[in-house]
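A single protein chain has been omitted; all remaining protein chains appear in their positions.
Think of it as A, B and C in the order they're written, each chain with its own count starting at 1.
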Amino acid sequence: MEREPSENMNAEVIKEGDYVVLYIEAGKKHLVKVTRGREFHTHRGYIKLSDLIGKKYGDYVISNVGSKFYLLKPTPEDYVMKVERVTQIIYPKDIGLIILRSGVGPGSIVVEAGTGSGALTGALAYYVRPHGRVYSYEIRKEFLERARRNLEKLGLINYVVLKHKDITKGIDERYVDAVILDLATPWLVVGHAHEALKGGGAFVSFSPTIDQVIRTVEELRKYPFVDITVSEIFLRNYKVKRGETRPETFMVGHTGYVVFARKVNEF
Amino acid sequence: MEREPSENMNAEVIKEGDYVVLYIEAGKKHLVKVTRGREFHTHRGYIKLSDLIGKKYGDYVISNVGSKFYLLKPTPEDYVMKVERVTQIIYPKDIGLIILRSGVGPGSIVVEAGTGSGALTGALAYYVRPHGRVYSYEIRKEFLERARRNLEKLGLINYVVLKHKDITKGIDERYVDAVILDLATPWLVVGHAHEALKGGGAFVSFSPTIDQVIRTVEELRKYPFVDITVSEIFLRNYKVKRGETRPETFMVGHTGYVVFARKVNEF
Amino acid sequence: MEREPSENMNAEVIKEGDYVVLYIEAGKKHLVKVTRGREFHTHRGYIKLSDLIGKKYGDYVISNVGSKFYLLKPTPEDYVMKVERVTQIIYPKDIGLIILRSGVGPGSIVVEAGTGSGALTGALAYYVRPHGRVYSYEIRKEFLERARRNLEKLGLINYVVLKHKDITKGIDERYVDAVILDLATPWLVVGHAHEALKGGGAFVSFSPTIDQVIRTVEELRKYPFVDITVSEIFLRNYKVKRGETRPETFMVGHTGYVVFARKVNEF
Partner (left out) sequence: MEREPSENMNAEVIKEGDYVVLYIEAGKKHLVKVTRGREFHTHRGYIKLSDLIGKKYGDYVISNVGSKFYLLKPTPEDYVMKVERVTQIIYPKDIGLIILRSGVGPGSIVVEAGTGSGALTGALAYYVRPHGRVYSYEIRKEFLERARRNLEKLGLINYVVLKHKDITKGIDERYVDAVILDLATPWLVVGHAHEALKGGGAFVSFSPTIDQVIRTVEELRKYPFVDITVSEIFLRNYKVKRGETRPETFMVGHTGYVVFARKVNEF
């Protein structure tokens, strides 16, 4: 089976400049860039990052104190959780629902705002490969620069168009598959989203407060949108060991609500 | 931006043989195949399915009693929830997490079992397009035939290889990105999955009972797997209306637990 | 150990007029009044209610088709779930938290509104026995009559003063331990509650919508109340059987939010 160069996410041998997840025995994970002349220090000792070059994913290297650091290829979950974040709210559990429900997949044309640290942008870019695009709007220049660096590192920048623009003023693209919002005032984008979306396209907004949800849903009802739904997702992890199996004591109880709607051409 | 023929999920004009979601005013959704000479009857009257031909997604048709039926393109969530199901457990909330955490995306090579009705198979196929493949194992011949029909309808059969084989006896493929299991005895597949996966590849199993989870995790610990996690996902929907906003009274409290691990080459 | 007549909830031999929970083999429970000359019919056959007289709690009677009907004394949970209800929202999970957090217990003086079917009233009365009182306000005369009948049946009427009054117009009692509200407009009672409560006394309101919660909390902040908290409670049941243990598929996802505050004498 041949694969396109654009699908080089599947390459197997680690080379300089790659991003690698280090899984350390006790269960901690770190996202590192393979750079010659650099060391990576942890509570389990340090490794030289150049030692990763030529290894394969699934191999390990041994730190100066004898701990094994396993080398894993980053998943979209790793991008979202480990990318240097300027804001922190959306989690893999939420993005998973957004992806499934919106239909964003290979070839999709997606408008997204705000870019923030690029964590959600990167996850969307991962799924629209190789022929889709993510148009990502952000008003804060410094965020845009950091997101660009993050997306370059992840090898996903080719699938993203970063735009230094205020999406509440309008959307340039037309006939897009989905508009996905993680910003403070999603209701100000509802009208623009209706214009930008193709028939049946998905509007999605993610908001931490119920007040944002109410304002957004009220605005959606003014336009030809159907199938308006509001959901929240909880994720609980378990410790599994025969005789001691139980959910973990602490969990994230809230990240945000997901509002979802589909554009129709007229009421 | 040109798109490949394999990305024809993005076609806009409805033609004979397409699958369309009918969104009926009161909020009900139906998945129908556009077939000449057929009517589709609901509590809101009926339509002739041939009337959909030539319409665009986002348009509506009007039933014999005057109700609007909006025409939407099915999303992976629609496939999962609306496909004729022989078994019923895995939900979009679960598949979303599986997709994000496993790294299954465009170009991925995935082994899956059991095929069942093909709902999960179809969702996976949606994301590996256009160059990836899903190898789906099933021991019950009649399920395999139904799954094939479902996947053909959805236009996803080209990305799937259906195999009439018992995965607990072995996996033919090698160097695969992920092995994803929704069957009664996932622990019997752990060893085979380790052989089949490439370094860093993802093992995922979905199980309704905690006993299945314990047995699977115990088996995973016998092989070089790291980052073993067990999670469950809850989804709660809201009714949103100013002055009356509240979660829905009833929810699905349990579908199953998701076990996740990554293969390393040796301990 | 001697017990007071007022604690006759603890009597052991069933007599005419008692309320008894019938636990039927398959797991269904019914609350019945022991009445001579009456039969009680179920999908597992029928029994004559007079046959219960002289039996002890924990015994069983056998229906005409051979099923065992076990005789259990009603708990507060049974009152809440099985009393003939005119409204349905508050559940034992919620009342449990209210009881623990408000400090309502033996000897407490409690003001409650609205009475509704008397389900919450009865639960409160159960805990304030034998020397406390529940003053219960209700504006709909027909509800009050039904609640009176329910509370008489349960043997709890002596601990309750039913009042045909609009609590949003004022509270007659002073120096009460708790004001507990399950009505549409709790914010209209906040000022009256502050007057009625003793220092440190508990304000509690239970509301299905988030909008009611916001209005109530805003009103509480205008008066000397501290320790204002808002909580919701989820309850999930399990099916337990070795090899098949799992949560139940369906659960109640929402009943209401509990707002709680404590009166202080001045800011």
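By our rule, a contact is a pair of C-beta atoms (placed from the backbone, for glycine too) under 8 Å apart; a residue touches a chain by one contact, two chains touch by 3 or more.
Note that the coordinates shown come from a computational prediction; the quantities given were computed from them, not determined experimentally.
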item	value
Touching residue (missing chain; options C:G17, C:G58 or C:G170)	C:G58
Absent-chain contact - pick from C:Y46, C:Y70 or C:Y223	C:Y70
Among C:G17, C:P106 or C:G170, the residue in touch with the chain that has been omitted	C:P106
Chain A residues touching the omitted chain (full complex)	208-211, 236-237, 242-255
Chain C residues touching the omitted chain (full complex)	1-4, 7, 9-10, 12, 23, 27, 29, 56-60, 70-77, 80, 92-93, 95-103, 105-109, 123, 126-127, 129-131, 133, 177, 198-202, 210, 213-214, 217-218, 226-242, 245, 257, 262-266
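We take it that only the chains that are shown with their structure count from here on.
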item	value
Euclidean distance of C-alpha centroids - chain A vs chain C, Å	47
Distance from the mean Cα position of chain B to that of chain A, given in whole angstrom	21
Residues of chain A touching at least two other chains	210
